[in-house]
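Below: one structure, written as structure tokens.
Only one protein chain is missing from this complex, and each of the others stays in its spot.
And then subunit A:
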Amino acid sequence: MRLTCTVNGTEQQVDDVWEGESLLYVLRERMGLPGSKNACEQGECGSCTVYLDGLPVCACLVAAGQAEGREVGTVEGLAAPGELHPVQQAFLDAGAVQCGFCTPGLLVATDDLLARARAEGRTPADAEIREALAGNLCRCTGYEKILDAVRLAADRTAGDAR
């Protein structure tokens, strides 16, 4: 089948997609966007978290056809080319990246959390951060520096308009 959708603001069209392919597979293998990761492919680890019409989803659980005509946002689209998004910068500054396989999904999930909090004019407390990121597994860091990174990004972006 043919799939047409908008990815990171650009319209993409791919042909000969098998109906059984996931959005994750199409992003990674047909669109040249391997940033979203394939750690469990059953919605448990969050490594493939992307935006679908502005809501975070596990791309491995979305059939490619479900993305038809919709807007997809991936880690590759978080920042303008050559720049870093404040969440990306905070993960680097806090030492929250080790192997980095969980990082793309965590960046999207964190961006979503902080955007929701900002819209309500607040920064999230630790318990809220933990609940929000509970669907993103990390095996390297023990999560402490990821929490540091989220707090840092929240502080740095607290005044930003959304």
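Everything below uses one rule, namely that contacts are C-beta pairs under 8 Å (C-beta built on N, C-alpha and C of every residue); 3 or more make two chains touch, one makes a residue touch a chain; residues count from 1.
Keep in mind that, in the parts below, contacts and distances are computed from a predicted model.
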Omitted chain, identified by the protein name its UniProt record gives, among "Sulfonate transport system permease protein", "Cytochrome c oxidase polypeptide III", "Na(+)-translocating NADH-quinone reductase subunit D" or "Xanthine dehydrogenase, molybdenum binding subunit apoprotein": "Xanthine dehydrogenase, molybdenum binding subunit apoprotein"
Residue of A:Leu84, A:Ala119 or A:Ala158 touching the missing chain in the full complex: A:Leu84
Option touching the unshown chain, where A:Val57, A:Cys102 or A:Ala117 are the choices: A:Cys102
Hidden partner chain, touching residue among A:Leu92, A:Ala119 or A:Ala158: A:Leu92
Residue touching the undisplayed chain, where the options are A:Met31, A:Ala59, A:Leu114 or A:Ala154: A:Met31
On subunit A, residues whose C-beta touches the chain left out of the figure: 16, 18, 20, 28-42, 44-45, 47, 74-76, 79, 84, 88, 91-92, 95, 97-104, 107, 127, 129-131, 133-147
